[in-house]
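Note that this complex is displayed minus one protein chain, with the remaining chains in position.
Then we have subunit A:
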Amino acid sequence: MGNSPADFSQLASDAILYNPSDLACWVDSLLTEFAEPPPTCSSDFIVDPVNNQTVVNSAWTFAEPHTPQVHQNITYDEQQSLDNQLTVVTAMEEDSGIRLVHMLMTCAECVQSGDLSLATSLIDDMQGLLTHVNTVCGIGKVAGHFIDALSRRIFQGMGGGSVNGGSAFENEILYHHFYEACPYLKFAHFTANQAILEAFDGHDCVHVVDFNLMHGLQWPALIQALALRPGGPPLLRLTGIGPPSPDGRDSLREIGLRLAELARSVNVRFAFRGVAASRLEDVKPWMLQVNPKEAVAVNSIMQLHRLLGCEQTRNSPIDTVLSWIRGLNPKIMTVVEQEANHNQPGFLDRFTEALYYYSTMFDSLEACRIQPEKALAEIYIQREIGNVVSCEGSARVERHEPLAKWRRRLSGAGFRALRLGSNAFKQASMLLTLFSAEGYSVEENEGCLSLGWHSSPLIAASAWQAVPAWDNHMSSS
């Protein structure tokens, strides 16, 4: 490699330096970048001074005017002070944190038993206690959200909730930032895509039904993988289900157009169909227009739990939907759900579980440094908390159930589990290694993958196939 200083100086006479005064330290920063960097080294790419930024720009991208590194709102100084904030936890704060948790549990117990006056006074006490605790991170932040949810439950009754508080547009934005800030959704998408890709092997006409399209972030990677599969891409049809958008915007169609443009760039024949429905149980199979000759994949990322109404009647929404899914005879159904038990009838049990689950999730989010992604992701999670704690009946849609329960439910509905292969596991492990925090872990559990933070599983992905019908269903043979 011809990088010796002698060669460098020989060419210096013909050199054009983009920023002569800073070339030396820029080269230094490049040379030190690949040594095992101390945490501060990264600031070379983040820090504001305009000179350094332009030099870095011109090194890495000549044609494009911007680089991914440019977009950082937190300056180096702020970063330092944030770090300090995070690491300093006094003994008194720890005590207050523990007291907060105890008070939260007591308050939840009061709510369950109906002692609302005591609950109210506890809420006041807790809000007082919050002022002594660091609410920027740790237990203080999570406790704050739970206190809010509890007080909403007490004061507004149980329909008051965050589930209908946000418009579809807001929810999409929050979801997008949650996607960026932590790996849960990326893990879900990549794992599901891998399973779908393997299931579609050998088929020329494929149809994917997405139960919650949002911005369609899952599908570019699948389109690209199909474009590159040996034997060429199939004809891909995508049916995206999503809430209807108000004021004339057709967000489903816009996403469809974007995906179509991507597919066209990579030469994949693509057709999109949007189904607008405010609830999943309103969707009927004829709306999906499934062709009997095509291979169907049904993709549900954190949607099935919304169908678990509290009444266990025979025609509960979940049974209806599962039976028409089965009627489609999909080659694969990918199910990703939160690995939590938030659908227990008893309020206190649910509250305890939720407190533990969301504390873990907030913990994992601490490692995220990008703003505003982190803040908006927290609002996204906060809305979930609000729904689990302060809503009841049909307003409570976040009815998470653990994988074991889903296994029983899906097996009972005529599905059998497909093992997610080693490719999916490898891809998930690689994906996690890329994330900046080292607490994430992927585990394999009887053919299903789960992603967790410090060995507490938080989200689980599984794949299913319809068992050939033995009763008189109207399914193809």
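Here is the rule we go by: contacts are C-beta pairs under 8 Å (C-beta built on N, C-alpha and C of every residue); 3 or more make two chains touch, one makes a residue touch a chain; residues count from 1.
The criterion applied here is as follows: contacts and distances are computed from a predicted model.
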Absent chain [UniProt protein name; select from "TMM27 protein", "Transmembrane channel-like protein", "F-box domain-containing protein" or "Anaphase-promoting complex subunit 4 WD40 domain-containing protein"]: "F-box domain-containing protein"
Sole contact to the chain not displayed, among A:262, A:287 or A:417: A:262
Of A:128, A:202 or A:230, the one touching the omitted chain in the full complex: A:230
Chain not shown: contacting residue from A:109, A:180 or A:198: A:180
Touching residue (missing chain; options A:290, A:403, A:418 or A:431): A:431
Missing-chain contacts mapped onto subunit A: 1-3, 7, 11, 14-18, 27, 30, 33-34, 37, 39, 41-43, 45, 58-64, 66-71, 169, 172-173, 179-180, 183, 190, 193, 215-217, 220-221, 223-225, 227-228, 230, 232, 254, 258-259, 261-262, 265-267, 367, 369-370, 373, 426-427, 430-431, 433-438
